[in-house]
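What follows is a single structure, and I will ask about it in a moment.
With one protein chain removed, the remaining protein chains of the complex are shown where they sit.
Right, subunit A next:
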Amino acid sequence: MATVNRDNVEEVKTDDGSPKIKPRPIVRLGIFLIAHSPIFSVVFSAAGVLALLLLPLLAKNTYISENALMPGSARSMLSNQDVSDGSKLVNDIKNCRLNHEGQGVEVQKLIGKYMSDMGAEVSYQKFHPEGNQFHPLHFFSGPDSYTLLENVSCASYGVNVAGIIRAPRGDGKESIVLVTPYDFINGGDYESLSLGIVSSLFSLLSRVTWLSKDIIWLVADSRYGDYRPVAAWLNEYHSPSFKVSELLKCDELNTADNFRRAGTMAAALVLKVDGRSERFEDTLSIYAEASNGQMPNLDLINVVNYLAVHRQGFYVKVEKVVSLLSSSWLKIFGEIFEAVGKLAHTLNPDWNFGIPAADYLEGSATLASSLYSQALGIPTGPHGAFRDYQVDAITLKVSPRFPPDSKTRQHDFFLRGARLLEGTIRSVNNLLEKFHQSFFLYMLTSPSKFISVGVYMIAFALLVAPLPMVAASLYIDGCKALTNSTHNSAGNFKSWKWLDAAKQVFALHLLGFIVTLLPYFICQVPGQHSPRNRSIMWGTTSSSLLLITFVTIPGCSLFSSRPHGTNWAVLKSVTIAAAFIGLCLMSIINFATAEIGALLLVPTCLMAQPIKPALRSRRVKSLLGAFCSLVLVTIGFPVIFFAISKGLLGEGLGGLSLGGEFWIWLESLWAWKSATYLYIGMVHLPCWLLCLCILFHPS
């Protein structure tokens, strides 16, 4: 084994004849980087931020990767008859709702009747809108088994309608799902248009001979939100419960034993129609982000985008942060990049990476929105429920350019909407296997431009690259300092000096873990409490736990005056190593969270230094450094960062209402099982506390 080490080095004779060991180039490079870590960390971090700003420039055009899809190659078979069927349904629903004033399940029955007239198998499903429950240990374990509540009342429940067309060429093992969320009680006129579109399509699909996958049309009862009914239906579809639900007895509609299934789902499309389009054309917005920043296969978006733009003439857009479009600093960046691109083009006509500043702005605003919704980890629509079952799904939100009561326009709108869906279904119908060809990890900068994982990871890698370098250099420094300062038994432990620091880091991470789990117990506290009170409870328990940690674990105390505790350099080195591991892990789970977290955490960790010596020295440079690290640490505290980001969005908050807002925000994160919450509690918070420890280190 000892010889292995020898292999790594080549022996070189020096002038005095003694063999000097010369390490390999890669080792020398490592040593060089570690030796000059301050310069390199600045360079790498700046490069990381720059690479993030450059991302809209590096976006590629989307292309359809799976050949079998062949979008738009077949002629649409949708006839006027089908469309008038759809219009008739919309009218009937309108009348029915006028007659029954939002009571009972008449509308559902009406839709069911239409479906069965078209030759579909119809099933109704009752579900209970479940409250938000925090399961701390259910984060990564696939979809929850939907626990039936013991005492369900008939006061609040919803009824989904699902119709299934059996494919003439299929074997019933695969299906495509169409979802139209519809509020049966107070749905608007626009909402019922989506039922019209899908009904037109359904009437066509019941006749065609080319179907090889069953078609499921789910009319989700969206009076308790879009997501919940779809999730309840999917749960029943995949993991049936054999308990007889109390909901069955609630009205005359018998839903027992009639749930229908149709094999694994190849894809799902959620269609929504809302308000009038502001543009001249009909607008189609695509929503793709599911929980924890998961995206559907890019091919699905490509197919829809291709058909909508090139066949049906929709204006397609994806969500963007509108406020960024008018930001001046981003505009300046865009102009600089444009100028550089032009310059490069004059130097070499093959270099075509420059894009106009307006495109750059547009791309960055879309990218920012994509990053934001992925980082939150909250799905942007009912399609998120499908992703939990590994089904690729997107939400299509169509905004027509006409008022809802215009009959002639409506016909044309139905025709185009249904043709778009028909083309998409036809493409998916061609697939022999699941979507796998194209990307799963990407971010959109426009409906037809994307950044793949290989590109955006570079920005992150550059940003976190300083962490291991600085950790190594600090570790070496700290060990030297420890060897100089102590001559007793510690000299025995040449390579284990980091143990004390590791103990401290471990203790604070354990604390972070407990603090993360605390809301679970606070939610169990009997009685009604406002979010503000709950957040106060949480804050006080956490800070008292923190105090206990500081008192009981030696080395951990913030303000102890013991001069020979753990060396702060070693502590910082271990902290940075822990932050590095946490960030890298998070970048794999949810890239966007890790990127935003790294933007906050990396500078804080790198800048953190004891402020006492800085204050004592009274030099401008060190005072400035101390001030910077103090500011960074202040911003890094999750609540303050939350307040700042709220303030940037134009909602002023302060004092105790902030706590309540923060609690509500966190509650939404638990409800969607967002890993961002775990990141904040178990990586960000402990590292932030450790930075605080370093700042106030008594050295």
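Just so we're on the same page, a contact is a pair of C-beta atoms (placed from the backbone, for glycine too) under 8 Å apart; a residue touches a chain by one contact, two chains touch by 3 or more; residues count from 1.
In the analysis below, contacts and distances are computed from a predicted model.
**Q** What is the missing chain called in its UniProt entry, if the choices are "Protein TRANSPORT INHIBITOR RESPONSE 1", "GPI transamidase subunit PIG-U", "Serine/threonine-protein phosphatase 2A 55 kDa regulatory subunit B" or "Ubiquitin-like-conjugating enzyme ATG10"?
**A** For the chain not displayed, UniProt's protein name is "GPI transamidase subunit PIG-U".
**Q** Can you work out which residue in A:115, A:330, A:589 or A:626 touches the chain that's missing from view?
**A** A:589
**Q** Which candidate, A:207, A:238, A:260 or A:503, sits in contact with the chain we can't see?
**A** The single option touching the absent chain is A:503.
**Q** Among A:29, A:42, A:185 or A:581, choose the residue that contacts the chain missing from this document, as touch is defined above.
**A** Considering the complete complex, A:581 is the one touching the chain left out.
**Q** With the full complex in mind, choose from A:114, A:475 or A:538 the residue touching the hidden chain.
**A** A:475
**Q** Hey, which subunit A residues sit against the chain that's not shown?
**A** Interface with the chain not displayed, on the subunit A side: 1-2, 4-5, 135-137, 140-142, 294, 390, 434, 440-441, 475, 489, 492-496, 498-500, 502-503, 506, 574, 577, 581, 584-585, 588-589.
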